[in-house]
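After the structure tokens below, expect a handful of questions from me.
A single protein chain has been omitted; all remaining protein chains appear in their positions.
Entry: chain A
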Amino acid sequence: MLDNQPFREGAVTVGGVSVRYRVAGPENDRTPLVLVHGTAGSIDGHYGYIFPMMAYRQRVIALDWSEPEGDALELADLVAQVKAVITAEVPEGPVTLMGYSLGACVAALTAYEMGDKVANLILAAGWLRTDTHQKMRNDVWRQLRDQDSASITQYMTFCAFSPAFMNMRTLTDMKAAAGMLKITPFVDKQMDLNTRIDIAAECEGIAAKTLVIGCTYDMMVPKHHSKQLFGAIEDARYAEIPSGHAVVHERAAELFHYVDRFTRQPDEFPAGTIIPAQKP
């Protein structure tokens, strides 16, 4: 008999489009956790591990982005979706908001705009301002996309995982993983948005107790970005996971460990702490 965790689905309408979300886990003394996925992601794609495992600990809410109307996607569109879900489910606040990758940029801006409704913030593999290194990678991606290249998903997979993780698998395994990626017009818009991020000023004004998680072998959003967030956000502490950008797959359990500890006791480490890695 499988442990089919009970969950509830909900939807809110934002700018004329319906945004679907999922709620699970008991209400207890922990602040509800809201999960925001990243580029080309979804609840199951990026939080397939964290969502159910955290729901054994506490109330968890996660949303799937919906494609807004219009040609270009702006950070504000995604922020509006996150705000709407929080307002629908935890109208009085406070919440712990977690974002991964582009979702971390969305979460940071949401925290800035919502003030004390976002008591705690977790930013995994996020960034503050798109830099040349990212633009270069994004540009290659754009060219492959314009050429309708079959190699594009393999390129994305190559960029996403650390060498150590890949080397535990075969080339066939990795190609199979690449084959699962689907690129939609909405992903095109997200990739374009990725080239234009700048939330440096807003990060200075974030009041939430923040955990920044950088990934040692991240080639997509190298860890210096997380260090920049750690510096910019006043009440921030920093942890590092030895993984590639795809930390939600590569080191899901270690990511869970940091999320679990932080949501249980956000002030366990004072602002400015570089949290030492657990040495098993």
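Operating definition for what follows: contacts are C-beta pairs under 8 Å (C-beta built on N, C-alpha and C of every residue); 3 or more make two chains touch, one makes a residue touch a chain; residues count from 1.
Keep this in mind: contacts and distances are computed from a predicted model.
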In UniProt, out of "NAD(P)/FAD-dependent oxidoreductase", "Monosaccharide-transporting ATPase", "ABC transporter permease" or "CO/xanthine dehydrogenase FAD-binding subunit", the chain dropped from the view is recorded as "NAD(P)/FAD-dependent oxidoreductase"
Considering the complete complex, of A:89, A:202, A:218 or A:254, the missing chain is touched by A:254
Interface residues of chain A toward the undisplayed chain are 1-5, 48-49, 52-53, 56, 164, 168, 242, 251-254, 256-257, 260-261, 277-280
